[in-house]
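Of the protein chains in this complex, one is absent; all others appear in place.
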Amino acid sequence: MERKSGRRFDELRPIKIINNYLRNSAGSVMVEFGNTKVICAASLDENPVQFLKNTGKGWLTAEYSMLPMSTKKRTARESTRGKQGGRTHEIQRMIGRSLRAVTDLNAFGEKTIYLDCDVVQADGGTRTASVTGAFVALVDLFKRMRGDGIIENIPVKDFLSAVSVGIIDNQIMIDLEYEEDSRAEVDMNFVMTGSGRFIEVQGTAEKTSFSKEQMSQMTELAASGIKKIIERQKEILGELKG
Amino acid sequence: MERKSGRRFDELRPIKIINNYLRNSAGSVMVEFGNTKVICAASLDENPVQFLKNTGKGWLTAEYSMLPMSTKKRTARESTRGKQGGRTHEIQRMIGRSLRAVTDLNAFGEKTIYLDCDVVQADGGTRTASVTGAFVALVDLFKRMRGDGIIENIPVKDFLSAVSVGIIDNQIMIDLEYEEDSRAEVDMNFVMTGSGRFIEVQGTAEKTSFSKEQMSQMTELAASGIKKIIERQKEILGELKG
Amino acid sequence: MERKSGRRFDELRPIKIINNYLRNSAGSVMVEFGNTKVICAASLDENPVQFLKNTGKGWLTAEYSMLPMSTKKRTARESTRGKQGGRTHEIQRMIGRSLRAVTDLNAFGEKTIYLDCDVVQADGGTRTASVTGAFVALVDLFKRMRGDGIIENIPVKDFLSAVSVGIIDNQIMIDLEYEEDSRAEVDMNFVMTGSGRFIEVQGTAEKTSFSKEQMSQMTELAASGIKKIIERQKEILGELKG
Amino acid sequence: MERKSGRRFDELRPIKIINNYLRNSAGSVMVEFGNTKVICAASLDENPVQFLKNTGKGWLTAEYSMLPMSTKKRTARESTRGKQGGRTHEIQRMIGRSLRAVTDLNAFGEKTIYLDCDVVQADGGTRTASVTGAFVALVDLFKRMRGDGIIENIPVKDFLSAVSVGIIDNQIMIDLEYEEDSRAEVDMNFVMTGSGRFIEVQGTAEKTSFSKEQMSQMTELAASGIKKIIERQKEILGELKG
Amino acid sequence: MERKSGRRFDELRPIKIINNYLRNSAGSVMVEFGNTKVICAASLDENPVQFLKNTGKGWLTAEYSMLPMSTKKRTARESTRGKQGGRTHEIQRMIGRSLRAVTDLNAFGEKTIYLDCDVVQADGGTRTASVTGAFVALVDLFKRMRGDGIIENIPVKDFLSAVSVGIIDNQIMIDLEYEEDSRAEVDMNFVMTGSGRFIEVQGTAEKTSFSKEQMSQMTELAASGIKKIIERQKEILGELKG
Partner (left out) sequence: MERKSGRRFDELRPIKIINNYLRNSAGSVMVEFGNTKVICAASLDENPVQFLKNTGKGWLTAEYSMLPMSTKKRTARESTRGKQGGRTHEIQRMIGRSLRAVTDLNAFGEKTIYLDCDVVQADGGTRTASVTGAFVALVDLFKRMRGDGIIENIPVKDFLSAVSVGIIDNQIMIDLEYEEDSRAEVDMNFVMTGSGRFIEVQGTAEKTSFSKEQMSQMTELAASGIKKIIERQKEILGELKG
């Protein structure tokens, strides 16, 4: 078996991260995992979320959306249907949770940070690209806030990135494209830190089940992929300290 | 450290599964994991879902809801707010996916099976109790369908159950109650089959990250717990064959 | 003509009221009118409703819902459809009005009491069972509030219960089951107090009209039935004074 | 005690019924009960309602709405709030039920009749004025349908009208204005036929309870009032036969 | 070519403006452009709109709706569908903008004025009739506010009215009826002041395009028509000063 793209099973797609992508947003990134393209933008809202009023604590939340023509067959707009679907909810909750895990929410007062992830072109891995790009946008926003004297240090504990791993015809492979993703027996998403620890693990076997050995192998493969992606983040962001 | 309940770290809460719970539903179960109580009901809708029309294939979907007073502080009704929240979507998608993974969707024609999981009392682990109870309700529904001559065999590949595992103060423990769940640094949910293979793995570290070793230990603990829960399912359902 | 159940025309179904049904709710009841089963829970919200802010007056409101599998044919979830239907609104307004009529809303400050009635199994008379069970849940909540020193006396003027009466093939009968209800020419619901006075009367003749004599007979029959139901409430609650 | 309007306790407000009120609607009526003004329009939709498809049976449904400035304090538009409230649902269900009770739904095929009741000015009794006006609009629509050869006879069994009765300071009175309605201890609405039989009875005592004697007196008073209103309908519509 | 109505191409339909139409509203108008009938009501809400809080500035907003039977074929109620459609939004935004343009929003404090335009009968030109009637209702409301001592002068800079102009078979004509409107190649709406200046111009050519000369001619025709309509407003309102 070979991958249509010619990639090795343990090979990531070309990854591109462009920051300062939008004029209006302190932290804004165009992230590309191959043909998957997502605009990630971080912004600061001076108002606290309802449930944290008078706690002195801030919040960070994510929203995820797809342009109708990001997919091959046009996807109906959620604003037209009047509500967000289950998949959207699932993904944006995962992005928010992951980023909160590496952020010190006590560092910037009773404010709310929004991370908007808008998929311009979808070819598999939109949630892992979103986590990867949103992390860069978030750090850029914090740099701006430090420049403005709102915070003294970047309140981020570690680098953070994500990748998908799947099993097709019993073969484990990394960073699945849409065509692979739709055939995969098992689909896992990993979010990990710069020091190689787990933040989020999501594995789903809608077509078959998987063994402990396979899970272990997928974990190893993800860890090595995420390490490479975090190198790309470091090239752009430099070190987090100072 | 000790658990308030006096349970050992690797000890499940008392598990109770009562089937034929509702008069109107061929498959209906009251499942209890300690104080967590969920009514799971399986029903057959003769109509196919839109996207499977004319494919000859059936579908299985789950819906999850909490009674307002299932929680200590009353939870506002989603029908009053006019939409289902993100957590509800996330959970019911997970239940549906898990059950589809062990079901032969080609066995019962272009019909739709609904699995309704309504939480009567919530004390942590409502989603794992739901998967566990919904599986029993589903098999009972299939038995009725076999009795009615709609299917010849129970189209279920293996037993299926779920359990949560978490880390509190660096201690791994199984089947968290609400009070534990809200303090947990890491929260994982596992769905596994009777033959010990994975169907779904969801791990989240909102407060800290976790290592590969911890993940491995949590996996072992979950596997042993699920084995015990499946024994209870077998007592009620007998063997799946024939 | 005979009733399928073998009951006499003036005979109630077996009535069961279990209080302290849920752990999380001060007032919580499982009420059964034959196969009709409803969970009624009373809870106190410290916040006033919008229109009573700064009036010193409290409020009491009811919400009613049916589990999807409470009915023979699965009922679609209102949270999925995004709104509550007309029948739901009509019933929950009726429950709320009835309970407010016997409650002193000035006795507990600017707070809001919720009465949640969730139908687990439906076989006719869900609204009359709801009123009956909700009253018990409400008094139990008030007892807890008295215990907590929030109120001095139970601010309830009188016992309260409800029953349905209908006409089938010109025969008047009490406490209709679903199968009877769907054939009834006239369908009336009565809410009455312990002293035999009316709180709510709802009569509907969708298939034919009814005379003054029939209305008078139905009223008598309802009064005698409600008297018996209130005896059951008294066994559980004791006297309201003190 | 006297009524502010100078009316006797058993005296209706001036009642005005103007038919052919709208150009676009075969049956359209402006009905006035004193200052309460409602436009009632009947229209025929060639499509059946979903649940009666292939039964050969027609349906009749009502919709009720208030202009924002029909009330003294502007009422927010339900289309702006995105849903109809409980009171609206309750009223339009009552109007629809009442009119179906005197209509032969088998007479006009699998079609749907809409009765739109739009309150232009509200001063108490909008639901009883709506029933009264909607009945006239409905008969006018049937006359047009008979003229068009769709039906042979007017498929209406009897005349139909409604009135409210209430108790204020222990005094029973008919056809309450808004100012009276808001003070009433008991509020009842009666829908009756030309032959003096009941179709719908709704009695509510939100402030106090009422006795069997009071209920009997209110019933008598309503019957005499409805008789007078039906005389006005007859002046406009003539006899229903032929 | 001739107009079915017998009107000249530059001839308005009979225009009728009745003020003090509703009892509950300080400013309320029934405006008729031929068979088009709209109830316009102005009301004062003591609360500011969100985005003007603490600015000392007031706001004026319009809402537009059609009774279901205002059109030949019944129009579904927007409250039933759960949202306002695009056409409704477009029209009510235009009415609000136009009236704000001639109103001094600093004159009446942080309050909100609502202009409700409810179409009772639609025969083309409902938005231009709405602007025309809403202006009269607004001035009447201001007169009442002046009488109540809330304002000293009528804070309106100039008279305001609107008319439609269209092209059918290359012929320009004014104030189109529904039947004309639906055949028109070009449809323009003009809002102008008493001194002949533009407030709003909306021209749409869904079937063909139009030249600069045609636009100039339509402008002239609209100006002459609006002048006549404003004369009718002056008969009712008198001069704005004092």
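The chains carry the letters A, B, C, D and E, assigned in the order they are written, with residues numbered from 1 in each.
Everything that follows uses one rule, which is that a contact is a pair of C-beta atoms (placed from the backbone, for glycine too) under 8 Å apart; a residue touches a chain by one contact, two chains touch by 3 or more.
Since the structure is predicted, the reported quantities are computational estimates derived from the model, not experimental observations.
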Request  = Mind giving the shown chains that are in contact with the missing chain?
outcome  = A, E
Message = Just to verify: which one of E:K72, E:R183, E:K207 or E:K234 makes contact with the chain not shown?
response = E:K207
Missing-chain contacts mapped onto chain A = 22-25, 28, 35, 39, 41, 43, 45, 63, 65, 67-72, 74, 77-80, 82-84, 88, 114, 116, 118, 120-123
Request  = Spell out the interface residues on chain E facing the chain that's missing from view.
outcome  = 83, 85-87, 89-90, 92-93, 97, 100-101, 158, 188, 193, 195-212, 215-216, 219, 223
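Note that in this section only the chains that are shown with their structure count from here on.
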Chain labels contacting chain A and also chain D = none
Required steps from chain C to chain D (each step between touching chains, minimum) = 1
Ask   = Any idea what the CA-fit rotation angle from chain A to chain C is, to the nearest 5 degrees?
value = 120
Ask   = Same residues or different residues: which describes how chain B and chain C meet, taking over half shared numbers as same?
value = same
Message = Can you work out the whole-Å distance between the CA centroids of chain D and chain E?
response = 33
Inquiry  = From the mean C-alpha coordinate of chain A to that of chain B, what's the distance rounded to whole Å?
reply    = 28
Ask   = What is the distance in Å between the mean C-alpha positions of chain A and chain E?
value = 50
Key: Per-residue multi-chain contacts in chain A, two or more chains   = 82-83
Message = Once you draw an edge for every pair of touching chains, what topology comes out, line, ring, star, complete or other?
response = line
Task = Would you mind giving me the full set of chain pairs in touch?
result = A-B, B-C, C-D, D-E
